[in-house]
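A single protein chain has been omitted; all remaining protein chains appear in their positions.
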Amino acid sequence: MITTDRGATESFLFVKGLCKKYVRGSFWRKRVAIDAAAGVDFEIAAGRTLALVGESGSGKSTVARCVTRLEKPDSGQVLIGETDIADLDGRELAPFRSRIQMVFQDAVTSMNPSFSAQEVIEEPLLLDSTAGRANLTRKNRSELAAALMEEVKLSPDWLRRSILHFSGGQRQRLALARALALRPQLLVLDEALSGLDLSTQAQIANLLLDLQAAHGLTYLLISHDLALVARLADTIAVISAGKTVEVGPTQQIISSPRVAATQQLVASAEASASNLAAIMGTT
Amino acid sequence: MAENSREKFLEVRDLTVTYFPEGGRPIHALDGVSIGIGAGEVVGILGESGCGKSTLANALVRLSPSHAKIEGMISFRGRDLLTLPVPELRAIRGRDISLMGQDPALGLNPVMKAGTQIEEVLRAHFPFDRKQRRVRAMELLGEVGFDNPAEIYSAYPHQLSGGQRQRIAIAQALSCRPALLIADEPISKLDATLQAGIVELLKRIRRQNQTAILLISHDPSVFAGFANRIAVMYAGRVVELGTTFQIFQQPLHPYTQALVRLASASVITDAKPRIKFPAIEGESARPDQIAAGCRFETRCPERMDICSHRYPQEFFPEPSRPVNCFKYGE
Partner (left out) sequence: MRYVGRRLLRAVLLLIGVSALCFLFTEMAPGSFFDEMRLNPQISPETIAALRSRYGLDQPIAVRYERWIKAALHADLGYSIAYNTPVAPLLWSRAKNTLLLSSTALLLTWIISVPLGVWTAEKRDGPLDNLVTIASSFLTSIPELVIAVALLAVAVRWHFFRVGGMTSADFEDLSALAQLRDVLLHLALPTLILVICETAVIVRHVRASVLEVLQAPYVQAARGYGAGRSRLLFRHVLPVAANPAISLFGFSLAGLISGSLVVEVVCGWPGLGPLILEATLARDLYLVIGGIMLSALFMVGGNFAADLLLFVSDPRIRTEPADAT
């Protein structure tokens, strides 16, 4: 059974029984099916954050890609509000694309290196087919891009600069600005904080909290680092070998993990905590 | 730089590395860094991206890019590595000083078996025959924690996981029993669950072989319980030096204080959802735009007028405890 917080907020994203197989090989090769996701269940209330935590290879990225419909799930439900988007295609899916946006781990490779900051942020505006942003003039778009840059604490003077001049942390902010361009309701952050310096991670995490408060965003946070997401997430879902093995409120998961996979994650996080505690003389 | 009296077998004095990339401004990656390492000691370099820590690691074995200008002195067992002829330098690389790079996925040759890559290091330094090398490689694979050395020996890097690749890199670094192992961000690219294992491995290696380790990381918690001393680097310079205990218990430089505060706030046991991290505001100083005064000044919560005019020299609020900050002197 999944425990979710039942409050005034309804569940914005409801995932049940999500399954996705990747088949490697073709007519020529022996087909090998890899069960990337084999039964994933969780839900996120509107305006809340759920962290999907697990080791590399546990299937987290697959879930992210299925929720944003970069891939089509083999089976299961992905409910946005009342609509199941798991089976939708093409035109029916289009309105949902602007409501769910994704931020990837490696800002360096998720952006076209020949683009300027402005081009990166504006691209979703140019491609979006829904009525909301379609009738923007070039000037409107520029202004919007500048406003978005300010929201992510980047100077709008840098709009025309090539992204090659941006540091890793700055590019991740750009990625956030890009993700916000279509005013989504759900942001999927796939290891978006991994590979950053500690200080940069903290800044971006704080930015995420600010943006959430300002826009009422719902976050699906994907990570291998339990300690990092513990501050950001209301609920944690632990995934192992393609299945959700435990779901619960953050405090509960951390203080009393039930399943082996969760315990392992908590133990690693606690180990580094105890090292620090020992050296700092705190307990 | 006055440090504790233990004999240093590696002494770096006023190391300055400037890059001259094509068509760009000179980049002052390292600006007068001095540090010493004693036998069997673990010295940590704490700093964020762009502070020059990788530049330091590469410069120690003279592996900087060809357009780099290196000044200063690196004295290893009495010889200056910067003026050493190349063949002698090669004899030291991998044998007395081993450098382990940041990304284990990229640091291994994609078309060579894992075991062979370990043997390559042996080959460069010892006249072993093929059989002896293989035996030694298998031993090393066991030492770094593989239960199935034969399988791993014949595997190619793309068949191995991230954690396994990191262990291979460690096996390579250890193979000639170096006096100094330079570990550049050894765990930052690994899953949280694998990180402790690698740190334990490094600790074990240090215990068993008395290998000195220069441990480079942006995350203070790596050093806890492992490093003897920590040098904090910012924008190409060392800004504070002390024992691990001192750095964590009484950090002196505002930057160090902010990092330690951040690290302790990031631990899981204190996590309460929706409470912000005590992040350091602002961006790290760009190495091609060096300010005249203290380089941390724009982000410092305790900045004073003098900080933007002059660079703070070394002050010693305690013996053997240098810190470059005007809070501690004029």
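All chains are identified by letter, namely A and B, in their written order; residue positions are counted from 1 within each chain.
The definition used in the following text is that contacts are C-beta pairs under 8 Å (C-beta built on N, C-alpha and C of every residue); 3 or more make two chains touch, one makes a residue touch a chain.
It should be emphasised that the depicted structure is a prediction, and the values quoted were computed from it without experimental measurement.
Undergrad: For the chain not shown, which residue from B:S161, B:N209 or B:S320 touches it across the whole complex?
TA: B:S161
Undergrad: So which of B:K8, B:K53, B:R93 or B:R237 would be touching the chain we can't see?
TA: Once the missing chain is taken into account, the touching residue is B:R93.
Undergrad: Among B:A124, B:M138 or B:A291, which one is in touch with the chain left out?
TA: Touching the chain that is not displayed is residue B:A124.
Undergrad: I need the residue numbers on chain B that touch the omitted chain, in ascending order.
TA: Where chain B meets the chain not shown: residues 61, 63, 90-95, 98-99, 101, 103, 106-113, 120-121, 123-125, 156, 158-161, 169, 172.
Going forward, only the chains that are shown with their structure count from here on.
Undergrad: Which stretch or stretches of chain A touch chain B in the complex?
TA: On the chain A side, the touching residues are 49, 55-57, 167-170, 195, 197-203, 205-206, 209, 224-228, 230-234, 250-251, 254, 264-266, 268-273, 275-282.
Undergrad: Please output the residues of chain B touching chain A within their complex, sorted ascending.
TA: 48-50, 161-162, 188-189, 191-193, 195-196, 218-221, 224-225, 244-245, 248-249, 258-260, 262-264, 266-269, 271-281, 283-284
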